[in-house]
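Only a single protein chain was left out; the remaining protein chains are all shown in position.
Moving on to chain A:
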Amino acid sequence: MLRLGTRSFGPGEFAVMAIVNRTPDSFFDGGATFAEEAALSAIDQAVADGADLVDIGGVKAGYGEAVDETEELRRTVDFVASVRDRHPELLISVDTYRSGVARRVGAAGANLINDTWSGHDPDIAAAAAESGAGLICSHVGGLKPRTDPHRMAYDDVVADVIRTTTALAERAIAAGVRPDGIVIDPTHDFGKNTLHSLEVTRRIDELAATGWPVLVAMSNKDFLGETLDLPSGRRGPATLAAVSIAAWLGARVFRVHDIAGTRQALDLIAVLRKTATPAYTRRSLV
């Protein structure tokens, strides 16, 4: 069971995480929600579309403008508190690699710390634990924050993902994070070439077999663009296909831009897997 805030997600239950960046330069939205009002209305829309969680980021993942801890705090802490007031039931995740930020947003009401840079700051797990927040344990192949992969090589990329993320999960428990608040993320594209990300996607079942809830963050990413020769604005259908396969193979949390589309796909998969029932069935029965 994955427990975050007031919510619990059992095996077979899917959680949809919306992406809202408080950055002027993120790759997909290009800064659309840098301003507070725009970010709040994006969250309102995500909630209306069926998001269980929202992932708030104050620093672009890729290379770009330097954002120090003070500026990252300025972009996230009060905003988390506003979102908490506005949507008491919504689960709030914050995408940060800094323990100082994790500590402050946890106090402001964040339920989950999305440590995309794989424990770069060794104190981040303890910081998450302080407020009772959960932690996402990521795999970036040893990259430093905000750097891109150059000729990454793995004997077996899936084995490396499992080894790294489960070790981080154990370390998080040792640091006091609730075991039922831990999620592992293979972190597509980070420290991986496209063939590596495709291989990870094909073998999500091996990650799920570790027993840790698996999050996938594939939405509109470059591995889809390279695979299908598509620019970033046209990868929606490919994202949904990847999400569906990952869900079928056992992933449980989906970090995406298109909440409504993802929710619809996952709702169907839940019925196909018999963890949910059809909304209604009249056809040929009356």
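Keep this in mind: a residue touches a chain if its C-beta (ideal position, glycine included) is under 8 Å from a C-beta of that chain, and two chains touch if they have at least 3 such contacts; residues count from 1.
Just so we're on the same page, contacts and distances are computed from a predicted model.
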| item | value |
| --- | --- |
| Complex member absent from the view - protein name from UniProt, among "Catalytic LigB subunit of aromatic ring-opening dioxygenase", "Peptide ABC transporter permease", "2-oxoglutarate ferredoxin oxidoreductase subunit beta" or "Cytochrome P450" | "Catalytic LigB subunit of aromatic ring-opening dioxygenase" |
| Candidates A:T116, A:S138, A:N193 or A:T239 - the one touching the absent chain | A:N193 |
| Contact with the hidden chain (one of A:E36, A:D68, A:D148 or A:D180) | A:D148 |
| Contact footprint on chain A, counting only the chain that is left out | 63, 147-151, 153-155, 193-196, 198-199, 229 |
